[in-house]
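A protein chain is absent from this complex, but the other protein chains hold their places.
Now for chain A:
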Amino acid sequence: MGWLFDAENWSGATGIPVRLLEHLAYTWLTLLIAAVIAVPLGAYVGHTGRGGFLIVGLTNGLRALPTMAVLILVVLWAGIGDLPVYTALVLLAIPPIMAGTYAGIRAVEPATVDAARGVGMRERAVLLQVELPNSLPLVFGGFRSAALQVVATATIAAYVGAGGLGRYVFDGLAFQEYDQMLGGAVLVAVLAVLVDLVFVGLQRLTVSPGLRPVGTGGKS
């Protein structure tokens, strides 16, 4: 573990802070792009109830794709750079987010949705004011599992010459510097936990106290 606490590794253009930020940047942008694609799709299918088979097929299909193979394919097609990394990671992040959103919307009590329409909400309002807020716990579940996978898998960016914490893992492997490799792996794990904690915080802030299990929250 000496490598991890060596001050020399914490500074400079290839230091741990820089790699951490690179790694975080991959994660955030990946989740953002995946969300823009997966949330509306999951929400639309969940709301209309049409095309549920599409969600299941798409998520299963994407989950079966080996991320490494996607990465190399896109490198062969578009060359080294960020594009192959994001393509591979976004394809990885879409299934859990889409499945979470879809499941969240489907799980909203039918009586609640019936009441929403019955009091005069238009379809848009039914989705935005009732279905989405009530599906947030499951939507967050999807995001958290996507985030964990992306943080862990973003290491392969280094495999095609990009940055991130994966550098330590692949360089360590190449130079047989196993303490560097282990240090990189530990950093990835710690980062995954921290990112998850951020999501827990976000969830606390955005999910209505009315949706917490009775007796555990919600001031009375």
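Keep in mind that, in the parts below, contacts are C-beta pairs under 8 Å (C-beta built on N, C-alpha and C of every residue); 3 or more make two chains touch, one makes a residue touch a chain; residues count from 1.
By definition in this document, contacts and distances are computed from a predicted model.
Missing from the rendering is one chain, named in UniProt as "ABC-type quaternary amine transporter" (options: "ABC-type quaternary amine transporter", "Cation:proton antiporter", "ATP synthase subunit a" or "Nucleotidyltransferase").
Note that of A:Thr14, A:Asn60 or A:Ser208, the residue touching the chain absent from this view is A:Ser208.
Of the listed residues A:Asn9, A:Thr87, A:Thr101 or A:Asn134, the one in contact with the hidden chain in the full complex is A:Asn134.
Among A:Ala13, A:Val119, A:Ala174 or A:Leu205, the one in contact with the hidden chain is A:Val119. Only one of the listed residues, A:Ala64, A:Ala111, A:Ala174 or A:Leu205, touches the absent chain: A:Ala111. Contact residues of chain A toward the unshown chain are 109, 111-112, 114-122, 125, 130, 133-134, 208-211, 214, 218-220.
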